[in-house]
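Shown next, in structure tokens, is the structure this report addresses.
Omission of a single protein chain aside, the complex is shown with its protein chains in their original locations.
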Amino acid sequence: MSRLIVMIAQRLALGVFTMFIVSIVIFAAIEALPGDFAQAILGQGATPEAVAAIRDSLGMDRTAVERYFAWLGGAVTGDFGVSFSQLSFQSQYGQTGERDVVTVADQLRPRFANTIFLAATAAVVAVPLSLGLGILAALYRGSVLDRIANIGSLTSISSPEFFVAYLLILFLSAANPIFPSISKIHADLDFWQQVYRTVLPALTLTLVVTAHMMRMTRVAIINLLSSQYIEMARLKGVPRWRIIVHHALPNALAPIINVVALNLAYLVTGVVVVEVVFVYPGVGQLFVDAVKLRDMPTVQACCLIFAAAYILLNLTADVVSVLTNPRLRHPR
Amino acid sequence: MDVMTDGNTLLTIRDLRIEGLSGEAWLPIINGVSLHLDRGEVLGLIGESGAGKSTLGLAGMGFTRDGCRITSGSISFDGIDLVSASPERKRSLLGRRIAYVAQSAAASFNPAHRLIDQHTEGPVLHGVSSREDSREDARSLYDRLRLPDPGNIGFRYPHQVSGGQLQRAMTAMAMSCRPDLIVFDEPTTALDVTTQIEVLAAIRDIVEQFGTAAIYITHDLAVVAQMADRIKVLLNGDEVEENDTRTMLSHPAEPYTRSLWAVRSFRRPEQAPAPAGTVPVISIRGVTAGYGADIDVLHDVSFDIHTGRTVAVVGESGSGKSTVARCITGLLPPRQGEVRFDDEVLPPGYRHRTRDQLRQVQMIYQMADTALNPKLRVRDIVGRPVQFYRGYRGTRLLERVEELLSQIELDPGQFINRLPSELSGGQKQRIGIARALAAEPRFIICDEVTSALDQLVAEGILKLLDRLQRELNLSYMFITHDLATVRAIADEVVVMKDGHVIELGAKTDMFSPPHHAYTDLLLSSVPEMDPDWLDRLLAQRGRNNIGEAARLGIDRAAHRQSTL
Partner (left out) sequence: MGFLLYVALPLAVLTGLAWTVRRIVARTSQGRFGAAFRAMPMTAAFGLTVVSIYVIGALCAPVLAPYGESQVFDEFNLFPGENPAFVLGTDQLGRDQLTRLLYGGRNTIGIAFITTMLAFLLGATLGFLAATLGGWLDQALSRAIDVLMAIPQLIFALLLITILGQSTLNMILVIAVLDSTRVFRLARAVGGTIIVMDYIEAARLRGEGLGYLIFREILPNAAAPLLAEFGLRFCFVFLLIAALSFLGIGIQPPLADWGTMVRELSIYIAYAEYGDWQAASLPLLPASAIALLTVAVNFVVDWMLDRHSGLKS
């Protein structure tokens, strides 16, 4: 048992360490911005006072290490600073009062909830659907069903998200106005209204992720079914359903969880494009806008959130596959 | 359409043909083989790789692997036609009346469940007994199969049990429903020789006790001689001949069978020992080596290899015999000690050796498949060392390659432009030998060079190596676990166990008593082509002085001695 705990502790520590390194990389990005970036924010026609104000609020008088820990401390408590566009606005119009400033965190909070809602809706449909289809395709491998599923999923994987999205818009919104093509989400909506407006983006994500997940599930199951202990079970006269449930499934847990985690992590990046297509007010859209404006604090915050989600998912898969490994659960 | 048969017949296969899918085409695996098995009888199926013995054995269970199909013939088990029987009907027979024991027990037990739960699954599913009764029965079976701690071993997971024990646990599982027939598919092939004997004894006893009929599949004649009442010889999906075991051993009818039997009789005349005072080609002195920070695999190993002589290094898996080769070649620099070539100390790591030092020590590998680069043609594989060490180019290089190919008895015109995938196993091994010869070495390490080959092919390789040794005055170090090979080719023998040299000396001395206790165990565990060998051995040594128990005894004795 103790070896198992050590292994899990190791994985967790590694996850925290990776997160730490990633945060350094993301922070270093702002340092790598060429030139004086107070100047960069404001452009050529900046007044010296404006530049000074920005330098002050960024803490440029401190060393990079000090600023990193200040930033990291803020980030952990949910304070990502003030966005450049806001700073620029302030310095131009002389508003220095902290009160009226919209912080990065203020912008992120509602959008974060929206993005989670979108990803969760897609995942709730996609995970059971793709696992079921993947297992069916593996069981009836080589059949017509398997071939159709293979071609269909390959096509779906190969299509960019925006292609799927515009196809759906064309048929389900423009030609037949069933769902809105623009997802206007705000706090006043009740749950079902929000679901209704999330249908098209969620459907787009589901289609793309399901194909991926289905193919990977199929391969994982087929690898498993070709192992010798499955042949042994067949030679013991074990019925087909029991072979799947009793002999294959306990060993399939780790590969399947890996597949799910990998695809949920994929979902994390998939939301960016989908949110832009449907003008869905989520983190992804904020991220893209911030990149265009070179608004570093916002870019860093979004990056950190996406990276954290990604690392967390991979970490979960890692820990679960350790937990389900009988060799580790029952050491010699 | 079940047919009534006389009461004593259990399994009848008539003119069975099976094909396997290879790429796009169906190729024949079994071409019309018939088989007859009475109740309580043990039939040995023997043949080299590709003979179709496993396919035939599984067909006796009404089972074909994916990608195989039965094209004609009939299989009748106790009056039930297994070719036309419904999957449900067959399923009700499998495990209950026909059981299977696979080659690799480690891969055939489900890693997610305890042994006892896998044991009771069959009886409970088939309604033979309750879970409780079956558990109780498992314990008694474990006891009969002489598994240690039979009351509790079932509660372990497969990875917590050793290979030899798992193989016996699988035999117990096959027995769980008291079937009429068990198919044993090479159950001891993956085991060390001292473990094998223990499993053989256990299997034979339990089959006898319950009067179970069995099909015993193996490529090892000596093993099948102990186990079977009758032997059927297969070659490339055809039956060669069948007879009862004693007749088969004493009077094989067919030339192919006789040639199989004859392999064992190849003996090279032993050479006189090197005169005292001659400088050995290779001298290993006090070598201690290991991987990682502090785990030693070799402990103070020393022995010499003289010009024109063959030293066989013998031991079971984990004895460190391959590690010795890695120390000599410089892949694993020893922690202590040194390796001398012609009385000159070789630098420990191969990177620091001169080109000439590297040239003098060559290696031939066990798996010819991984020893030859699949993307290079024979002319490049053999030609590269010539070019590298001698600097030959153009026609001179070509002539030398052709000369080398003739030396290893392959026609240059036919083989020089082939890829390894276009060669048979034996031909690949010959190319491996040619590559070693191309460097014009004085010393060659042969690492289990014959163990992946069929017996006839292996014999050809041994004869070739012998001829080359005489012609070129080569010295060999033969790493092997197969004592038959040692008998055939060695001048001197080094016995290794757990990284120590247990015993060393001339072959004649080694094969005649008195031995070190471990050498004795090792030698006596090698099956002989005599149906009474196992009985005699068990009578001589006693049931508790074979296999694991005997090894533990030796270790304890050694420990007592060292503490005294």
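Descriptive notes on the structure:
In order of appearance the chains are A and B, and numbering begins at 1 in each one.
Keep this in mind: a contact is a pair of C-beta atoms (placed from the backbone, for glycine too) under 8 Å apart; a residue touches a chain by one contact, two chains touch by 3 or more.
Since the structure is predicted, the reported quantities are computational estimates derived from the model, not experimental observations.
Shown as candidates are B:A102, B:L145, B:L191 or B:M363; the residue that touches the absent chain is B:M363.
Summary of contacts with the chain left out: across A:V76, A:L170 or A:V245, the touching residue is A:L170. Of the candidate positions B:K53, B:R168, B:H219 or B:R435, contact with the unshown chain belongs to B:R435. When the omitted chain is restored, the residue from A:A64, A:V124 or A:I151 that touches it is A:I151.
The chain not displayed touches chain B at residues 23-24, 329-331, 350, 353, 355, 358, 361-363, 365, 367, 370-376, 384-385, 388-389, 435, 439. Mapped onto chain A, the interface with the missing chain covers residues 18, 21-22, 25-26, 29, 32-33, 151, 154-155, 157-163, 166-167, 169-170, 174-175, 177, 181, 265, 268-269, 272-273, 276-277, 287-288, 290-292, 294, 296, 299-300, 302-303, 306-307, 310-311, 314.
In this section, only the chains that are shown with their structure count from here on.
One inter-chain figure worth recording: chain A and chain B are separated by 52 Å, centre to centre, where each centre is the mean of the chain's CA atoms.
Listing the residues of chain B that touch chain A in their complex gives 61, 63, 65, 91-96, 99-100, 102, 104, 107-113, 121-122, 125-126, 156-157, 159-160, 173. Considering their complex, residues 227-229, 231-239, 242, 246-247, 250-251, 326-327, 330, 332 of chain A touch chain B.
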